[in-house]
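For this depiction, one protein chain was excluded, whereas all remaining protein chains were kept in their positions.
Naming follows writing order (A, B and C), and every chain is counted from residue 1.
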Amino acid sequence: MVVNNLKLLVGGVQLRDAVTTVTDILGKLFVRAGLHVLAMERGYASTIYGAHQFDPLVVSATPPLSYGDDRTDILVALEHDANPDASIQPNRDTILRHGKNLKEGGVLIYDSSADAVETSELKARGVKVFPLAARQIAQRDLKMEVTKNTIVTGALLRLLEFDMDYALFGAYLEGRFLSKGRGVVDINLEAARRGRAAVEEILSSNGWDTIGYRLEPRPSALPNLLLTGNEAIGMGSVMAGCRFYSGYPITPATSILEFLEKHLPRYGGRVLQGQNERESIRAAIGASIAGVRSAVGSSGPGISLKVEEFGLSGATETPLVIIDTQRAGPATGMPTKSEQGDLAMAVYAGHGEIPRIVLSAGTIEECYSLAFEAFDLADKYQCPVFLLSDLTLTDGRKNLPQTFFTENQKPVVRHGLVRASDIEGDGYHRFAMTPSGISPRSIVGTPGAIFKVSGTEHDETGLITTDPSKRKAMVEKRMRKMQTYLREDAKPPQVFGSPDGVPLLAGWGSTKMPLLDAQARLRAEGTETCVVYFTHIWPFPVHLVAPLLRQGSELIVVEQNYAGQLADLIQQECLVETSRVLKYNGRPFYTADIAGGVRQVLAGGTRVVRVGEEAPDAAIVIVPEGD
Amino acid sequence: MVVNNLKLLVGGVQLRDAVTTVTDILGKLFVRAGLHVLAMERGYASTIYGAHQFDPLVVSATPPLSYGDDRTDILVALEHDANPDASIQPNRDTILRHGKNLKEGGVLIYDSSADAVETSELKARGVKVFPLAARQIAQRDLKMEVTKNTIVTGALLRLLEFDMDYALFGAYLEGRFLSKGRGVVDINLEAARRGRAAVEEILSSNGWDTIGYRLEPRPSALPNLLLTGNEAIGMGSVMAGCRFYSGYPITPATSILEFLEKHLPRYGGRVLQGQNERESIRAAIGASIAGVRSAVGSSGPGISLKVEEFGLSGATETPLVIIDTQRAGPATGMPTKSEQGDLAMAVYAGHGEIPRIVLSAGTIEECYSLAFEAFDLADKYQCPVFLLSDLTLTDGRKNLPQTFFTENQKPVVRHGLVRASDIEGDGYHRFAMTPSGISPRSIVGTPGAIFKVSGTEHDETGLITTDPSKRKAMVEKRMRKMQTYLREDAKPPQVFGSPDGVPLLAGWGSTKMPLLDAQARLRAEGTETCVVYFTHIWPFPVHLVAPLLRQGSELIVVEQNYAGQLADLIQQECLVETSRVLKYNGRPFYTADIAGGVRQVLAGGTRVVRVGEEAPDAAIVIVPEGD
Amino acid sequence: MSVASPGTAKLWEQNAFPRHRIQWCPGCGDFGVLAALKMALVRMGVMPHEVLLVGGIGCSGQTRNYLNGNGFHGTHGGPLGYALGAKMVDPGLTVIALAGDGDTLAIGMESFIHVCRRDPAMALILMNNGVYGLTRGQDSPTTGLGKIMEEHTEEHPPFVDPARLAITAGATFVAQSFSGDPKHCADVYVEAFRHPGFALVNDFSPCVTYNKFNTSNWYREHGEHIPEGHDPSDRAAAWALLDDFDRRGKLPLGIIYRAPRRKKAHARLPIWEEELTGIDPAPMFSAFR
Partner (left out) sequence: MSVASPGTAKLWEQNAFPRHRIQWCPGCGDFGVLAALKMALVRMGVMPHEVLLVGGIGCSGQTRNYLNGNGFHGTHGGPLGYALGAKMVDPGLTVIALAGDGDTLAIGMESFIHVCRRDPAMALILMNNGVYGLTRGQDSPTTGLGKIMEEHTEEHPPFVDPARLAITAGATFVAQSFSGDPKHCADVYVEAFRHPGFALVNDFSPCVTYNKFNTSNWYREHGEHIPEGHDPSDRAAAWALLDDFDRRGKLPLGIIYRAPRRKKAHARLPIWEEELTGIDPAPMFSAFR
């Protein structure tokens, strides 16, 4: 019997089968019971309807590090009907795609309303199969098709021997539906009971008294929240005093826009859905000129379209936070698949040269804390600050104690903003030469501190100039801010383990968790490594990194792109040779990818390992998703 | 007496004084006489009227390498009147800005119509001063103000003892004005004679029978053309079979647009002035889809705005030539000043990763030949090809023998374009997997070879997919083209001198000439160096470069930007440590800058020398230019 | 454009290669557009290889993949730009842009207005559903059609009318249709494809998933065919017609405005090697001597 440690994957037809309704409810119930939930690989298509969708939840007693490769304990297939367009029956889609990943002794539940599915192979591997005519029960018995997912939920609760008295589930339903009337709550409870009854029958007819997995509530003092990386960025932005946010809808950045549209007005802020990518960023720049902390969020194509404005923010020394939730590129690429392909863009994009800061989040906690830091740094250095995230994080969910947000709150500090009372005499110089490179900044409406700000080269007063030595001085003033940052605010990479004489595994972004998991797996095999994980990537903190890198026996950079963008940066900045483990098939790194890749590099003979050939669903014919 | 070796600088108020009318005429006359002309530093403002403008011409018997630092032999100041807005008399503007750079024994001619200028300091340095009331003569004697510049021209011809019979000048005037009537030719000849008479008087009253400089026609078999880098790019494009060009006006790329608007229709092509940066590049991409060789040209801000489309060209494997005539950034920066600040953008710009090729021209000849090559490579590799130039080259002029264009013409080869007759059976696969990564390309209208092309990820047939292994294969197919390029088309850097054990001076772009000049200067001082000059920058030809770089004693990269963008790339790719000599004040590199910077690095103690503090006109109060 | 071959109908009706599985929501209006396009192209007698379908980014833009003919799919807001370039190269092509209200009127506004002015002989089928479908239901520039809003904010401005904008910008063919009536759509499309200038068809194509206001029924109730007597070549009449329908809360369906501009004909540009031999640089020399 495995207690409080399983990976549950729900699959179905996108939009129609409401896959995430099931996983959302389950996730919340588990978290309310004090369990830990990690759901980092939401599989969905960029078309709205009809493609395969899946959502795996890892549930455990302690915070899980990783999502257990692609192995699944419990598979739930919500498809029910046959589709003449597909060469294979669609109520087998989830089973065909994910069935092969079911562990020995795992569990399969599928909707058998239309037809039974041939599962003898799975059964031979010891998988317990539960055909559940959920849709049929919902339509025929409950006269309400939407309850089909509650029927499945009820079945699952039974199989997991969890919340059998519906204390948690009932409360959830009341919270959600009581406003629509008691009836809605009751029919859902009834649906759950029907699901339970159906699987009871299968259990007993097979002579099973358990499925071998069980979830047990853990008494937990702290209320927990289950939220995505984007929601964490949204919260971090609110707490950092961001009061103007704009964005043009784009996957997977839209959920930040939607979160802030909902919450920011309550904090006195405004949120603008741009009519295009450039209106978005320009309005955010204008808002910053008027004094408010502002941000713009987008993904790949929308970031590429804003490049000209990054340069403007840098040249005019206008603070701006730019959130790039990376997805698989290039071009439209794979809008709902993950990648870390925009690092070089964040560091270099744009003609000419500007000061800029690039932060990168690797966990949902870091989405929150780095969002806060991004606004602070933008304010202090009056330059664009990029906050990189990636699709695995944006859509991934994890439980965090509420205290994570309520305790240790940092106050908002407006750096270097000049008030009328600070002004002496006439000669306010917006771009005054200072040792730090940071000049006193005024906002529109400040008596005595009128400014003329331009993206055209200018002198200290804002006067347009092409005078060679003034130009040289102004370039150097702007770039000096990056030296100041390196002295005052740069953070070294996070180091896990001792670097001395062992292979270093470097990474950034959502690779953090599988990287640490792979480290543990390699350690178990007797291979000691040290993980060097970057959050503060640019300006590159050479002084903090180079000595560290030289301590290791070799350097293997693990990242989700083709080139090895961080590896290139390290080579450029530290002149240290790198090996690379790269994945760019759209799926996040699994622990096995990293452990395998590192083993291959350490075995010698290759410096670049490109993983992901045998991807989970590569074997079957897949009906394409559209775009 | 210096014969056939001088630097002549003409200055005046922009637009009003028609500075380049004078230099254009003189340049053409000198070239017709078989002399060599190099005019690489056209100084102008991005505002239309009223700023200071200057244009230096280096004239010599052999092709000049460089423009002689900022030292001037003959200075011509066209300003005539006093401007109440300026703290200094504007008819002194040219003198104040450039007078200090006059060589001992140099010559000053200025318009003294309004007032005489105090020039005792110059005279003390042996400068021969010619106050010439050109405007007064033009207005009062010839009743035609526009002839004032011909008066100056006539004076110059006399002082240089050149074309004293007006054989060349008369022919020029006839070619240009005869269609407007004989009278126009005659009044100009008369004006020239007046100018001559005026300076004769000064010569004799000072007892000078020469100014110490003289130009002598050289019998030259070859007719020569005097043209700018942009005109050379335009010609190269026409010869390469480019038949669709688009661009949104921007300094300094506009002159390519204007050149091709004039000439391309004659060759059956069309030229589109985009209504914005994106319409320009999209139309060029659409034209390429329809089969024609096409290009788009722009500079900094316009390049930044097109970043999303570069990715599209890469992802859809649509050939496209992108001409980036760099100017000083970031943002609007200094639109009429030079910089090499866009290398990182060309190499990295865009979300995700695409195959791309980056070429960079360093001379006007290379503008022509690399333009030709760019179209060929774009066609062959079906990817974006960047051709970098910079403002020094775009506006710089140089004489080239006509045979340079007429001889050794290469035929246009359309690589890999599928014709109807090539198609067998049904299954034309636009993105077929090939060892080279290059797939057979069809264009709209080809029976049997219909395509579905998308920037969304796709399989060999163009079917949209997110299947992990198909995705992986397609990324690798695209990127494989870069391996093929490195094998078949990459060029090593140009090497001047022997690299063994000496300091290597690396560079790219318009720095080429001063780099070679500096090498000669250092050699004269006893310091042997080797110049390593890059034209084919990306994909970086590591195999051709790394061994070479290891031969030198050290590596000093000379470039016109703040960071050292080529130096960074070399470090990343070759893991070789670099020193850097950098200039980013908007002025091109002078030989002295490079020689001085290299000396400083070689003396030890510093790895980065930032030159340009004492720029030519830094000392005087300059009325700003606007933007 | 080649003459209708007897097999054309089959070519247009058969599955496109490669065969994309249609992934629109059941009931999506774009199914009607697809059906109408097939009818219209059959009627045109044009061959698939002579057609270039340029798709926008959005549910609507996927039409390009479900239909035979060459398909190009670039950046969001870009279809008209690519189509313009292709058409300028080869005037013999049938170039059709297929895009949504978001693609065309939000991010694509910069192209829309100017292509109306440039007037290339190509068509835009604007699948107007009053919402961003593919990004899951945000407001588009046509959101709010038919709703009365008492108060506006900068965040939520009133909708724009693509037909009026196109006429104001200089388009020479402006029509409207409702994808729930594919036969009528096809009639309109054929006229659009035959128009010797830029043709906008604003096709009301409901999004059943995200626009719960402008439903099929709503469009059916509000759509009204343009009366026989209307003279589309009269710009003032076109404007008056729009005013009249607006006043009555109705949407005119049919050809609102059609008045070709006098345009210079262009030959196809040189493409093939044999068209690019012996290029003589000499004519470019004169300015440099």
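Rule of thumb we're sticking to: a residue touches a chain if its C-beta (ideal position, glycine included) is under 8 Å from a C-beta of that chain, and two chains touch if they have at least 3 such contacts.
Since this is a predicted model, take the numbers as computed values, not measurements.
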| item | value |
| --- | --- |
| Chains still shown that are in contact with the chain withheld from the display | A, B, C |
| Given A:287, A:537, A:563 or A:581, the one touching the chain that is not displayed | A:287 |
| Option touching the unshown chain, where B:45, B:102 or B:191 are the choices | B:45 |
| Residue touching the undisplayed chain, where the options are A:32, A:441, A:512 or A:580 | A:32 |
| Contact partner of the left-out chain, one of C:18, C:58, C:100 or C:120 | C:120 |
| Omitted-chain contact residue, chosen from B:230, B:332 or B:511 | B:332 |
| Missing-partner contacts on chain C, residue numbers | 84, 87-88, 106-107, 109-110, 113-114, 117-120, 141, 150-154, 157-158, 160-161, 164-165, 168-170, 236, 239, 243, 261-264, 266 |
| Positions on chain B contacted by the hidden chain, ascending | 15, 45-51, 85-86, 248-251, 254, 270-273, 275-277, 301, 331-332, 623-627 |
| Chain A residues that touch the omitted chain in the full complex | 28, 31-32, 223-227, 231, 234-235, 238-239, 241, 243-244, 246, 263, 266-270, 272, 275-276, 278-279, 281-292, 294, 308-309, 312, 316, 402, 405-406, 409, 411-414, 417, 426, 443-456, 459, 461-464 |
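What we mean here is this: only the chains that are shown with their structure count from here on.
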| item | value |
| --- | --- |
| Between chain B and chain C, centroid-to-centroid distance (C-alpha), Å | 42 |
| Residues of chain A touching at least two other chains | 45-46, 301, 331-332, 624-627 |
| Residues of chain C touching at least two other chains | 20, 65, 73-75, 77, 110 |
